[in-house]
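A single protein chain has been omitted; all remaining protein chains appear in their positions.
By written order: A and B. Residues from 1 in each chain.
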Amino acid sequence: MISGYWSGVLGMLAINIVVAYSVFVPAAAGLLNLGSAGFVLLGAYMAGAMTSLFGLPLAAALLLGSLTAGAVAFLISFPILRTRGIYMVLATFAFAEVVAGVLLNIPALGGAAGLSVMAYAGLPVLIPSAVAVVVAVAWLMRTRFGLSVRALHDDESVAGLFGVHLRLTQVMAFTVGGAIGGLGGGLLVHQFNFIDVQSTGALFSIYVLLYVLMGGTQTVWGPLFGATFFTLVPEAFRKLAEISPALKFLEAGRYMIFGIAVVLLMMLRPQGVITRTLVERLSGPAKPASSGRGSA
Amino acid sequence: MLGGVLAFVAVAFTLTIGMLNFLNFTIPALFMLAGMVTWALSVSGPHFLGFGWHWAWAAVAGIVVAVLASLLIERFTYRYMKPRFGDATEHALPLVSSLGFLIVFEHLAMALWGGDPQRFELPYKSTNWYVGELIFGVPHLISLGLAVSLVAVLSGILKRTRLGRALRAIAENPNTSTLMGVEVQQIVPLVFVIAGLLSALAGILYAASYGTVTPFMGDSIATDAIAAMVLGGLGNIWGAIAGGLLVGLVKVLAISAFGAEIEKIPVWGLLLLILVVRPAGLFGHTPIGKEKF
Partner (left out) sequence: MKNALSVSDVSKAFGGLTVIDRVSFDVPRGSRTALIGPNGAGKSTLFNLISGVYSVDQGRIVALGQDITKLPLARRIGVGIARSFQNIRLMPHLSTLENVMLGEHHFSPAWQLVSSARASQRARAALQEAGLHDYPGQVVADLPYGVQKRIEVVRALMAKPGLMLLDEPAAGLNSGETHELRALLGRVSASGVTLVVVEHDMPFVKHLCDHVVVLNFGRKIFEGSPQNVRKDAAVLEAYLGSADVMEDARAA
């Protein structure tokens, strides 16, 4: 059986993967979300309240958390999509702060002290959820909707000329992202049996956006890489530090390596580690043209 | 009321955005570095840099470190801005890179000095003026006065000197400016130096006023300063001061009316509203950086 330490790490990885995809879907459409914490908190508090205050089964609570976050994402997308570029980044950030502020002031949810829940979601829930999210998003990006998203990202007006509905596609992408974020939140609160606004705030949103962009938003594998790097590399450093006291600084600075990686990547390979061309090349040598099966 | 400290940081943000179209998330880290280095040097002890210098020298060192760090950002973040046609997220490069640097600096500080708050005592305890029911902390007033005069100087430079014209030309269009003979390579770092200076002064003032420093002390000031910047209009340095005062006012009113926990909502709710309805802010003219980061 897996040791407690590793099951904790795997659990964190699963949650980070889910949250990564919540930022990936809008990012693939060109919308940067610096407020993912907002949707995660919404999902967490809703799901947590459902199991602890209303005694719902975990699955139902997770679903409700996801739907709530998705609904809020849908509603907020309309004003937020009126902003562009840096203003949109700030608007998503502001949104997350407003969510945090509102949740802080609901006494039934514990206020600043946070919400504790009894129901537990261990690996048997987390891993299938993460896998399901990856599969679902991979399928989504393979549909014409996914094509719309990627077309928008590359060239908005030409996409429009071929019938892609700019606003509708953006709203859908944002909503799907919010719903996935809500699921991530529901998983988070039931993995740690606790959620509070403090720990899932601005820094959380920043980390998520960074590791999604680090992984790359051109393909569906990017966020997987990003979440894995972010979860495992600092842990590797922590383990290394345990080997000898001289390496103690490695533990304290283990997130520094993540920051440095981000800076280097933005300088040298801004499209992220996993790009479309990389995936194409890895999936086999150049096939002869017009042979049998599809290539995309 | 954080008054001058907030104003300094807000002006640093708005200057960088107005001049360079760059939302620089490293500014709170520079703020923190100056504060922490000043603390570390001024207190003799086993910690990193615990040399026990006189606070004035420690402060100078703090400023120098912050400015150097700022130039580091210029070299490795801003210079790699490569706007490409049609791809919305690629304009975010400098912003994302600055976030990376923020993480590096915060965790560097944590690695060097630990995450716990450290006490920072200046020989001059804060004296207060009492006007009726209101308390004005003298350091706060001094910092506000400093901020206003600094902005007046900056504003004068921008409007009346050749340097200022060059800066404004670069803000309009860096490529054309180079063609017209503006030494972009030399002037852009200057903006980073000023931003670093402002952040550093703010950080030291903050540390002196509140008596504590931590590696994450930049975070809360950053969010208020960004709010102030947007309210005042991106790129508008007087607006940043006005925005800062407004943010402070909104917070105080909200706290006195509803209690401390509500404070996020009016500030960020107002910000969200402004971004959606009037991105130019209360005093801005054109929404600068509409498509850029």
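The rule is short, and it goes like this: a residue touches a chain if its C-beta (ideal position, glycine included) is under 8 Å from a C-beta of that chain, and two chains touch if they have at least 3 such contacts.
These figures come from a predicted structure and were not determined experimentally.
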item	value
Options A:Ser3, A:Ser244 or A:Ser283, residue touching the unrepresented chain	A:Ser283
Touching the absent chain when the full complex is considered, from A:Gly8, A:Pro79 or A:Gly160	A:Gly160
From A:Val9, A:Ala71 or A:Leu147, residue that would touch the chain that is not displayed	A:Leu147
Positions on chain A contacted by the hidden chain, ascending	142-148, 150-151, 153-155, 157-166, 218, 276-277, 280-281, 283-287, 289-291, 293-296
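Methods note: only the chains that are shown with their structure count from here on.
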item	value
Where chain A and chain B are represented by their mean Cα positions, the distance between them in whole Å	29
Interfacial residue positions of chain B with respect to chain A in the complex	17, 23, 25, 76-77, 80, 82, 86-97, 99-105, 107-108, 110-111, 114, 219, 223, 226-227, 230, 261-265, 267-269, 271-272, 275-276, 279, 287, 289-293
Residue ranges of chain A touching chain B (in the complex, touch as defined)	27, 30-32, 79-80, 82-87, 89-91, 93-95, 97-98, 100-102, 104-105, 111-112, 153-156, 202-203, 206-207, 209-210, 213, 217, 249, 252-256, 258-263, 266-267, 270-271
